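The complex is shown incomplete by one protein chain, all other protein chains being positioned as in the whole.
By written order: A, B and C. Residues from 1 in each chain.
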Amino acid sequence: MNPVNYLYLAALLFTIGATGVLIRRNAIVVFMCIELMLNACNLAFVTFSRMHGNLDGQIIAFFTMVVAAAEVVVGLAIIVSLFRTRHSASVDDASLMKL
Amino acid sequence: MSTAAVHSLWTTAADPITKIPAPKIEYGQLSPTLIVLGAALVGVLIEAFLPRKSRYYAQVFVSVVALCAAFAAVVGLASDGYGTTKAHIAAMGAIAVDGPSLFLQGTILLAGLVGLFTFAERRLDPAAHGNRVDSFAAQAASVPGSDSEKAAVKAGFTTTEVFPLLLFAIAGMLVFPSANDLLTLFVALEVFSLPLYLMCALARRKRLMSQEAAVKYFLLGAFASAFTLFGIALLYGYAGSVSYARIAQVVDGTITNIDPALANTMGNDALLLLGSALIVMGLLFKVGAVPFHMWTPDVYQGAPTPVTGFMAAATKVAAFGALLRLLYVVLPGMRWDWRPVMWAVAIITMLGGAIVAITQTDIKRLLAYSSIAHAGFILAGVIATSKDGVSSVLFYLAGYSFVTIGAFAVVTLVRDAGGEATHLSKWAGLGRRSPLVAAVFAVFLLAFAGIPLTSGFAGKFAVFKAAADGGAAPLVVVGVISSAIAAFFYIRVIVLMFFSEPKPEGPTVAVPSPLTMAAIAVGVAVTLVLGVAPQYFLDLASQAGVFVR
Amino acid sequence: MSFPLLTATAALPAVGAVITAAVPAARRTAAKWLALLVSLATLALAVTVLVRFDPDGARYQLTESHAWIKDFGVRYELGVDGIAVALIALTALLIPFIILAGWNDADPLETGSRRWRPTQGFFALILAVEAMVLISFEATDVFVFYIFFEAMLIPMYFLIGGFGDRAHEHGEAAASTQRSYAAVKFLLYNLVGGLIMLAAVIGLYVVAGNFSLQEIAQARASGSLHMATNTERWLFLGFFFAFAVKAPLWPLHTWLPNAMQEATAPVAVLITAVVDKVGTFAMLRFCLQLFPEASKWATPAILVLSLISIVYGALLAVGQRDIKRLVAYASISHFGFIIMGIFAMTSQGQSGATLYMVNHGISTAALMLVAGFLISRRGSRLIADYGGVQKAAPVLAGTFLIGGLATLSLPGLAPFVSEFLVLVGTFARYPAIGVIATFGIVLAALYTLVLYQRTMTGPVKPEVSAMPDLRARELVVVAPLIVLLIFLGVYPKPVTDIVNPAVKQTMSDVHKTDPKPSVEAAK
């Protein structure tokens, strides 16, 4: 199969992720969508790596995973503490500050 | 892509790799970052092993020493000529040690040090149960208003973890502007962003807002970094490498030996344009440029004020450094593509920030919008695409960061029963109550407004001059107009402080410890010195104005 | 290296301002005396400048030049020509009177915080303004000028917004709102002007590569620095706009009435007699020297605007009900004359304009300070609240009348000479404009005499019947000004001798010669 198709898939996943961020209310789901975007990036890296024939892309994918994991740690901590305070994980409820 | 080529790839990759060369790391040249990172780790260990009572002092001590040492290292490197003649790429191409890196690292370290002083301030709030408290929550995990929180306060818990977090953030920021490949850039971005997200959530007062700020900052920040990462992926696809030098060569078309297998994707301009636009977007998010600015006011307002001050100053320095390097080192070959776009961004940023600020009623939000407008001014210098442009941006950042930290430090002083009194109406008549504090804040505001004899003016002049020299005269005109608009709301605050009658139950001005005083004093001193006698610093910035490739 | 006299002249009040501000809260009177002494010492230095200046010598004298901000092409360059010397002398002369007139204006009503020191602040700010005005007159580097031109807004702003007339018909809260409105308006107008000038200053740097007035002017004269016509015009407009706001020229004038109305009388004098002069001075020094061709290009439009200022200002003065506002509009009219004289491009016009700056400073000071004394007695600025003051306070009324007569340019008093020179100078080149401007003298008589009649004459109002006459301190303020008005009206030669050579130079900068009389033989 032509590796370019993986790129299209990556783009598709990225867009799905971004759309999810825009339309979902639950902070956890939003965060999952962001993870999806990151993984779409990973797919793109790996694909390009394959196309270019060097390993940089694959290595980067590992880095991305680590970073994503770190983000999960930080992000979940923040989201959970918000949830415990408000008993709601809706990002729309967190709108004290505006204008 | 032909099957033969694919096959050859497979076979190449399948060959066992016999020899992996050990990387050559110039530890000396990376020492500033390493010192800070090391200190951060020490901080973590302190949290783990020292008794609660002594953690604060140990953390402050370690942090101050580390930042001073790192700054000394930067100065040492600069005096060795690493900023000019010996500038080169270190750590196997990952880190550039050159003028702009050293200058910005120095700025970040000093800003971090001054910011640290405000972090360590423990005299503003009245002592709770005999324990001195700082601006951070006693126990971040406890639910606001819950019994566990009360117990934590009573027990005298403090979140001394902020100090290692701060050091991690600083370390990330040190790497960010000197990153010389896109991977390092991304990692550095996350290294300094994640601690900031956390610190935003740690306010002692108004914890709901603090948590909300953290959530917003985190989600939007992660969203933006996803875009950045995708951009990196595309650029990688375009150039076959994430190294700045390599990408620049491909952009310029000066690359010598093209692997025929890459011919298909390499030099695909769509990838280049898409990729660079997305990376730039990620950086513009960090500097708070319109339309990626919307997190700024909410996060600035909700975060603990010392964090806001540090973030507003240091993040901007680091992000602009990275932006400069990206545009000047990686993408100069396509400046005819990005300049018009950046023109538009700069214009709407200057105008948008200034206009929306007019109707703000909260001092922290007001300063947030002001920082947006300033991002616009700095972008004008970035667009100059000249050596003068670089040095003017460096100079502007140096001046701006100290004014910002100083201004937010003053904000921490004005308090009422609910903590900081950030609503503007409460600042009425402050000039009567505490003329000195009001006068100092007025100096900062005037510097923001770019009144002559302050660093704000010198910086603005440098930036606009570079922009005009670079053929962006209309941008200068827009900049001047938005300065005028911006002047309006800075003046409004001054009017409020000096010419309005003080409210009977107005806020009090806390008498800070020498730490905050030092932060404010440094702010005033830098503001005036850079305003009156900027030549030395301009020299410094202009010596530091050359990127290594 | 010789003694840096010019720097010292400007630095002395600056240092004085810092020290005055630092005087402890309880030592109010000491601060006042300190400020007065500093201003007198500055006057002494200014007189030294005047004495050491040789009218027939080099164009710029007592020059100082030091590197300052190399990267911006900025040098700390000072130097004075005759025009600057005259204005330096005026400034240094007026400040002691302003301080003395405002002696009690800033005494705190109630003792607020221990750190609240309005009196010290008031006098320190006045000295700070003096320092910045002086250095603006001295600077021969565009950037240096610009910096202080802008920076002086800040102390001025605090003077307007922070200190007002004591009594107010709508109470202190309303007064404070109006004051801060006036102060903000002042600052914003001037800041916008200044920022637009900033764009032009940057543009000038891009074109010329440095900021030295003499270097640029020489380079332009010798042709080594070429400016495209459009560039020159845009830069000229940028500079002129800022100066026109400061001066102020119609239709950029509306900040002045508010500012003068709300500020205390001494501060109002400081605005109109001292600070605004920087605007007109800068037109002469910077607009004409740096952009001679563009100046000539813009002359017709500027003359029409100044003509409108003259007539419009005077007509509005007639319609005012507030004494200080009236004086403000009168000043707008007078600034119209000054600008007209500058851009008439004749030696009479420009000498007249320079002389006018000096004379207007003195005459407005006399009128406004007496008006301030009057207002402080009755606690109202409204003309309608007065009547028959002449009976109760004849000396006050007399000095007020002389100030008024100077404002309407009565021959024998100083402003007449300058106004006539401006008119003649304008008439020589633009007869129609000169003739219309002459209507200004009728309107000036109208608003002055109406003001005098309504306040000073007629039946004595009960509220003013017990009004005390001028006190010793007040007489000390007014009497020398009046003497000066008469002296310069009868014998303006000392000033014209200093000014003439400088005007001659300016005329040659713009490559203009005076029109010749049609009957040559008469000479």
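Convention: contacts are C-beta pairs under 8 Å (C-beta built on N, C-alpha and C of every residue); 3 or more make two chains touch, one makes a residue touch a chain.
The rule is simple: contacts and distances are computed from a predicted model.
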item	value
Which of "NADH-quinone oxidoreductase subunit L", "Sarcosine oxidase subunit gamma", "D-ribose ABC superfamily ATP binding cassette transporter, ABC protein" or "Autoinducer 2 import system permease protein LsrC" matches, in UniProt, the chain that is not displayed	"NADH-quinone oxidoreductase subunit L"
Shown chains that the omitted chain touches within the full complex	A, B, C
Touch with the omitted chain, as defined above, among C:Pro108, C:Gly209 or C:Pro251	C:Pro251
Of B:Met92, B:Ala245, B:Leu273 or B:Ala518, the residue in touch with the unshown chain	B:Leu273
Chain not shown: contacting residue from B:Tyr236, B:Phe377, B:Trp427 or B:Phe488	B:Phe488
Missing-chain contacts mapped onto chain A	18, 21-23, 25, 30, 91-92, 94-99
Chain C, residues in touch with the chain not shown (by the definition above)	188-189, 250-251, 253-254, 312, 315-316, 318-320, 347-348, 351-352, 388, 390-391, 398, 405, 410-412, 416-417, 420-421, 423-424, 427-428, 431, 434-435, 438-439, 441-442, 445-446, 449-450, 452-453, 456-460, 490-493, 496-497, 500, 503-504, 514-523
Where the unshown chain meets chain B, residue by residue	215-216, 219-220, 223-224, 227, 269-270, 273-274, 276-278, 280-281, 284-285, 290-292, 294-295, 297-298, 336-338, 340-341, 344-345, 352, 355-360, 485, 488
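Following the convention adopted for this analysis, only the chains that are shown with their structure count from here on.
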item	value
Per-chain Cα centre nearest the global Cα centre, belonging to chain	B
Mean-CA-position distance for chain C and chain A (Å)	65
Centroid distance [mean C-alpha coordinates] between chain B and chain A, Å	24
Rounded Å distance, chain B centre to chain C centre (Cα mean)	45
Set of chain C residues in contact with two or more other chains	none
Residues of chain B defined as touching chain C within the complex	391, 432-436, 446, 449, 451-453, 457-458, 461-462, 464-465, 468-469, 473, 476-477, 480-481, 483-484, 487-488, 491-492, 494-495, 498-501, 533-535, 538-539, 542
Residue numbers on chain C that touch chain B, as the complex places them	67-72, 112-113, 115-117, 121, 146-148, 150-151, 153-154, 157-158, 161-162, 172-173, 176, 179-180, 183-184, 187-188, 191-192, 195-196, 198-199, 202-203, 205-206
Interfacial residue positions of chain A with respect to chain B in the complex	2-3, 7, 10, 14, 17-18, 21, 27, 30-31, 34, 37-38, 40-41, 44-45, 47-48, 50-57, 60, 63-64, 67, 70-71, 74-75, 77-79, 81-82, 84-86, 91, 94-98
